[in-house]
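Written out below as structure tokens is the structure these notes cover.
Removed: one protein chain of the complex. Kept in place: all other protein chains.
The chains carry the letters A and B, assigned in the order they are written, with residues numbered from 1 in each.
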Amino acid sequence: MAQPVISARGLTKRYGAFTAVDGIDFDIAPGESFGFLGPNGAGKSTTMRMIAATSTRTDGTLSVLGLDANHHGPEIRAQLGIVPQGDMLDEELRVIDNLYVYGRYFGLPRAYVKARSEELLDFAQLREKRTARVDGLSGGMKRRLTIARGLINNPKVMLLDEPTTGLDPQARHVLWDRLFRLKEEGVTLVVTTHFMDEAEQLCDRLVVIDKGTIVAEGSPQSLIREYSTREVLEVRFGSARNEAAAGRLEGIGERQELLPDRVLIYADNGEQALQAVTERGLEPVTSLVRRSSLEDVFLRLTGRSLIE
Amino acid sequence: MTAPATYKAVIDHTVVADHQKVRRWGWAHVVEHMVLRMRSYVSTMLLTGIGSPFLYLLGLGFGLGVLVDQGEGIEGVPYLTFVAPALVMATAMQVGAQENTYGVFGGFKWTNMFNAMRLSPVSPGQMAMGMQAGTLVRVVPMLGFYLVALVLFGIATPLRALAMLPIGLLLALAVGSAVMAWVATQKDDRGQLSFIERFVIVPLTLFSGTYFPLETLPGYLQPIGWISPLWHAAELGRAVMYDMAMSPLMWLVHIGFLASVAAIGAVLSVRVFRRRLDG
Partner (left out) sequence: MSASKLTPMEAPAPRVWGPLRGLYGGRTHAVVARGMRVIARNNWLIVLTGFFEPVFYLLSMGLGLGALIGGVEFYGHEVPYAAYIAPALMAVSAMNGAIYDSTMNVFFKMRYGKIYEQMLSTSLGPMDVALGEIVMALFRGLLYASGFMVVTTVLGLNLSWTALLAIPAAMVVAFGFASFGLAITSYMKSFQHLDLVWFMMIPMFLLSATFFPISVYPEWAQWVIMAFPLWHGVDMIRQLTTGLIQPSIWVHLGYFAVMILLGVTMATKRLKALFLR
């Protein structure tokens, strides 16, 4: 790996007796798209804030662009593009002014920031909203504006905290498209998410994080290969009967998971597994064969579902 | 792989943000942000700015003057002359307090101004100081309207009116930073914000010798005036506007008091901002 842009060893954050991040190690290479996947409260956002040097670590080491995050906050942030959860846009300003004002906080000359704001307006596909007030924008537009704002200082690294949470499917795809462009240009993307489809779409490599520790690391494909099967069969027998039915499924597929509302059967061939189920005289109310996802990886690793 | 001709890179690697420059000028960019925000309520500012001198000077001051001057005026000057400097200062105090109540609380909770700045190289201390400087930018036109009115109504000469501006700014700075130091510690609004207006600003306006000399109040109420920045500023304003007698020592006391409140408030504010934004 080339010299990493971000490198953490034993990175720890404690709030009083509560340990939010518990001694994690990771390296992020230049140009890489790196993801933190985990449920709410796993410690993803805290890690992001430590990388952005807006939260000081309790223990371990953390270097961002070769600088110690605890001591070079302004210098580090000058080279980062940060897209926080919840946007933090100034809703009383117009769209273009949000970009302008923010750009000035990086000490960039007035004329440059003005021109740059116009450029990014196009990138964010907000040209026709140029002088609109921010409080009237849709969620997807606000998020695109926040990304444009994060790009104003031509950052080497973009930090995106839950970039598509709360957006509808179409808005998510528009956003992913914008992020792909950045990825193609070689910008390092660091993303937290609790959506497996997002992690699969955006990340070259990711760590699965739970209760402040890293439980697995790899590319989405390798994680799925390692911790799951090619396909998954989901069967429902009705809320009162799932458990009884699960007892009779022994031996079908590689592994089974009993959830409150359904039974998951991990098998390389889902259709065959379904046939085996009906051959045992069981008649599921509904059945579904799908590809394995990171959700299954997470379930396997922690015994819990990613979205609760 | 060659990019299509129309393709333009989003990132320009030749441009690098200058964090050294931000270290020196971060506060000024905060002011710039505040000025941009003022655009959305320019009409409100104009209306209050022009309306209040008329209301308070011509309406209240004149009307009360009719009742009070049936005696012989106050301290040898007509009531309107007596009350005018205090009204000017009361405006400076109100604007300073208001901006730092809703501006500061809103910056943390509603508009996210500070939280967003936190993602740039600007430091929490610069945010606090920039906010104070921005408040002064807002106070200047408000005082300006008042001072022009004083001259137009023949209450003060242009030079004396102008001399009240620095006093008003010092007062706004003192009140503003004190209010900021407290508001910045508040995490949610369950009436604390209106508390400042109703239990600090209104009583200070009423018991600081604004509408009548402090000595007219019963002795047990006079200490409110002594600790009130408004009283100190109003006394200075009166000395400047109609040569109200004041010993050099009292000049020093009044200016010293306002400057100390401003300094203490500023130090505390910076500290609170740091604590709140560096988690």
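Following the convention adopted for this analysis, a contact is a pair of C-beta atoms (placed from the backbone, for glycine too) under 8 Å apart; a residue touches a chain by one contact, two chains touch by 3 or more.
Since this is a predicted model, take the numbers as computed values, not measurements.
Taking every chain of the complex into account, the chain not shown here touches B. Of the options B:20, B:157 or B:216, the residue whose C-beta touches the omitted chain is B:216.
Remark: the omitted chain is touched by one listed residue; of B:22, B:74 or B:113 this is B:74.
For the chain missing from the display, the contacting residue among B:51, B:158 or B:256 is B:51, taking the whole complex into account. Mapped onto subunit B, the footprint of the missing chain covers residues 41, 43-44, 47-48, 51, 55-56, 59-60, 62-64, 66-68, 70-71, 74, 190-192, 194-195, 198-199, 202-203, 206-207, 211-212, 216-218, 221.
One rule holds for everything that comes next: only the chains that are shown with their structure count from here on.
Centre-to-centre separation of subunit A and subunit B, using mean CA positions: 44 Å.
Those residues of subunit A that touch subunit B in the complex are listed here as 49, 52, 54-56, 73-75, 77-80, 82, 84, 86-93, 97, 100-102, 104-108, 112, 119-120, 123, 150-151, 153-155, 181-182, 185, 187. Contact residues of subunit B toward subunit A in the complex are 9-13, 15-23, 25-26, 29, 32-33, 36-37, 40, 110-113, 115-123, 277-279.
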